[in-house]
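Take a look at this one; I'll ask things after.
As you look at this complex, bear in mind that one protein chain is not there, while each of the others sits in place.
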Amino acid sequence: MYQYFYDLTGNTILATLVVAVFPLVNVLIVALIGVYLERKVSAWIQDRVGPNRTGPFGLFQTVADFVKMLQKEDATAKDIDSKLYNIAPVLVFTGSFAAYAAIPFSSKLIGSEAEVGLFYVIAISSLVVGGILMAGWSSNNKYSLLGAMRSVAQIISYEIPTAIIVLSIVMLTGTLSLDKISNMQTAYFWNWNILGGAEFGITKFLLIPFMVVGFIIIFISTLAEVNRTPFDIPEAESELVAGYFTEYCGMKWAMFMLSEYGNMFAVSAIVSILFFGGYHSPIGYLGNSLGVEWLIPFEQAFWFLAKGWLFILVQMWLRWTLPRLRVDQLMSLCWKYLIPYAFVNLIIIGVISLL
Amino acid sequence: MKSAEEIFEILKTEFGDSILVLDKDTPTEPIISVDPLQIHRVSKFLREHPDLQFDNLMCLSGVDDANGNKVTNADGDELIEGGTLSVYYNLHSVSLKHKISLKVSTSRTDPKVESVENIWKSANWHEREAFDLLGIFFLNHPDLRRILMPYDWDEFTTEVSRHPLRKDYKNPEFYQGMKVPY
Partner (left out) sequence: MALKTEHMVLNMGPQHPSTHGVLRLELEIEGELVNKVTPHLGYLHRCFEKHAEAMQYNQVVPYTDRLDYLAAIGNNFGYALAVEKLLGIEVPERVEYIRVIMAELQRIASHLVAIGSNGADIGALTPFLYLFRDREHILSIIEETCGARMLYNYIWIGGLSHDIHPDFVRKTKEFCNYFKPTIVELDNLLSYNKIFIERTANIGVLPVDTAINFGSSGPTLRGSGIKFDLRSDDPYSIYDRFDFEIPVGKGLMGTVGDCWDRYYVRIREMEQSLRIIEQAIDHIPDGDVQSAIPKRIKPPKGTVYRRVENPRGELGYFIISDGTVNPFRVKVRAPSFVNLEVLGELCKGYLVADVIAILGSIDIVLGEVDR
């Protein structure tokens, strides 16, 4: 993408800027749509109407909310550690928005085509942990502290099964580049990793059950990493008021929320790249059959967004259906079930890939 | 099932006449009057006797009997001097399904009643409430603090406005700088 804009403008600064702004725009749009969709989806699930006053079908509700959030007074408590307190939301937001830099939206729409994209995404999302701990500690509020402790314990624990499953995919594909992983699953949906990958043969069929297990594990653990119900205990409203961001208001609070929705899409994107072919169409391209080549990247972007939002919808569906777990149950789920299964899965996939 | 008279007879043989009176004049419910400093003994007996088994204290209510002399003090407040405060105990047996009411009366100037908290745990908050609203002291209560009124009510108010359910209660003028009568 950088190369494309460089060729277009002939200016390195301009090209860099465009590429840098791209993830920011993305994360904002995702958050805007995400918040609106969450309200509508929860309303449909709960037999309600949902926002319907601001604009057609309440479409501008989130926009109005953001405008309100920007205007709000930045009220802070007296005894906070103001340095950490102010850095924390920025750090959390940076963590989730920087991940977008490496996510390929289509073959042409990639912020950075880094060879270590997958590694980078996992590393940069860990930045969030630091921000959360900072927020909880600096707020000087016991609820925030408890929420932060829970959150950090949870995110770090659940990174382990995520990483193991990612590792098994990396073992199969032999690359850390998100773009290359996507390209390995091109053409039709039976080439997806969840259906054993593109290589046809006995290994493909042997892989299918273990890939499904891997997908389930990574979906559950990413759900926990982004603090969504049933794993939303760090911000468990009925227990800890709002968890680590209890003391925040206005735009600082909004940054936490933005990053939550940003993260939701980021993890959905990662899951769809690893298991569901990334930006590749499951049924072939219209551009190919019509012979219109410039259509293909748009089709790819459409498929990528469709897959990402599908996972977000599943996350919302779960959130509005299930109660939340308790903190110790959450930990035992991770350490007693997910991690051992993920390890076994890793070994089996390794053995199969040697065949 | 035992009637109030039968229960009274059992109690009388155990504790003697001196601390017990059966008040049958009350039209609706017979009430056994007990000495306030013996109530815990009577209660324990009522709870543990195999024919009685009063395992459930339904209700414990403090009452200002307002049977003293009405006097007017220097500030023009009408006060009640002398007389009694009472505590009513409504007991029930879950297993035997009979009921009885007890009553103790204690002097208004120095109201002291033995606590029954160690017999029925449910008495704990009821006694705190009676202490809070009527100023009845329950001896041997583990945690006799105010419960409904603010803990620091005493610091801001005078003698006449300590305990709201006393019949001569007067609203204090101010509580923590806030005007009370509105």
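Brief remarks follow.
By letter and in written order, the chains are A and B; residue numbering begins at 1 in each of them.
Quick note on the criterion: a contact is a pair of C-beta atoms (placed from the backbone, for glycine too) under 8 Å apart; a residue touches a chain by one contact, two chains touch by 3 or more.
Here the structure is a predicted model, which is why all the values come from computation and not from measurement.
In the complete complex, the hidden chain is touched by one of A:Ile45, A:Ile87 or A:Leu313, namely A:Ile45. Contact with the chain that does not appear here is found for just one residue of A:Glu38, A:Asp179 or A:Asp232, A:Asp232. Residue A:Asp328 is the one among A:Asp7, A:Asp79 or A:Asp328 that touches the chain missing from this view. Hidden from this view is one chain, which touches chain A at 42, 45-48, 142-143, 146, 229-230, 232-233, 236-241, 320-329. The missing chain lies against chain B, touching residues 26-29, 31, 55-59, 61, 63-64, 88, 90, 94, 97, 101, 120-122, 124-126, 133, 146-150, 164-165, 169.
In the analysis below, only the chains that are shown with their structure count from here on.
In whole angstrom, the spacing between the mean C-alpha positions of chain A and chain B is 63.
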